[in-house]
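Read the structure below first, then the notes.
Note that one protein chain is taken out, while the other chains of the complex remain in position.
By letter and in written order, the chains are A and B; residue numbering begins at 1 in each of them.
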């Protein structure tokens, strides 16, 4: 892993990260992308997603709030990204919670080539055909450990899978990386999972040939930013605000020393 | 009223609060719900709202930005909630401002059983068939006092009605509770009314058999959080951020002593 070097590259290249995401977090993921140093572009109209996805550095699909025409736009964008060699990152928000979300996540995985899936244990377990416990769109648990789940899902889905939780696990089906960075206040702000996915897209844009590392580096970076933001936070509001400051102020020179990664 | 006890229960049970709300405040109401201690789930697709509403602790409908298919989704969700015994809270944003909003609010009240309506004086007066003065979606005034209006509307609509303003009034048609908590900075942030409604949904989820108290407790809690947030605020921005911190840090042990409620 070369988190600091990839972060420095990201800030220099400022890759376009095209995001088709849910209404709840659009502003948040755009601002997290921008604070980190990449350029977000949010667009969902069928008439324009192919144009944008094909020139982007990465495409991020997030199914947090769905409608039929958004699903179609996601599929169009994903195919255009595939054709142009642009990596696609999928956040299967709420897979397992409703049939629409489970079916949509599976359909996207079936009809397009996804580089990285980033989800919680229940979402990933659902997609991997394993047992999970869900409340609303929150993961309560899965029968597998995070490491086993990430590995099995990556093998089954044929892509890199990141399972986030107290400890995050990222696997390509062979190797598993465990990331211990982060802070519990991340669970008190809506959309932090979606932000982690957006940042995964940013790293996929600069390290598309190393998706396992890109996914792990994104979670290190986001976790370290969470640790920094927590330092002066008085609750979810100040933590949320501090998160953008922290992403912006991350130092590529020191981040590798702060990474808590077990292989 | 047992605000502290109900807040403690809420944080222990973490009820799912399904919200079909407007684009402007989705992130804000999700975060207010989460900061308080409940679990928000935001979903509007016709294909999934019934599944979610029927397993939620409460359903919150907010008509702040409407489209035809959102109206249909709200009705489907409300009927599913009714069938499952899940309380439904309605925020009739802008009723009286346009025909679409007035008609939609009335249609929801006519086709589903609503437990609590939370609105400003002009919105409630419009629904109760009384005179109101409106600018855009802001209430300028109503011919009735808040107490009279809440009582008349509750009697007419057959549900609990909360009319918020400098002093809030909550009625079930018989009793009227006046809540004096709050702060004028609440009027400088977009979506604080919608947040009050989301929090009403949180309390409805843990005290569904006592809707009058649930509605009043929610306004006490939100008002006290506003008082706390105002203490170090320098304007609407820092106040808004402080509101999430304050909701998160509310102490069930002291909140009853801080409630300003007149019966």
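To be clear about the criterion, a residue touches a chain if its C-beta (ideal position, glycine included) is under 8 Å from a C-beta of that chain, and two chains touch if they have at least 3 such contacts.
Since we're looking at a predicted model, the values are computed, not measured.
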Check each of A:34, A:147 or A:178 against the chain that is not shown and name the one that touches it.
A:34
Options B:105, B:189, B:202 or B:221, residue touching the unrepresented chain
B:189
Could you please point out the chain A residues that touch the chain left off the display?
14, 16, 18, 23, 26-27, 30-31, 34-35, 39-45, 47-48, 51-52, 55-56, 69, 240-249
Quickly run down the residues of chain B that touch the omitted chain.
22-25, 27-28, 64-68, 94, 97-101, 135-138, 188-191, 234-238, 240-241
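Please note the rule applied: only the chains that are shown with their structure count from here on.
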Distance from the CA centroid of chain A to that of chain B, rounded to the nearest Å?
33
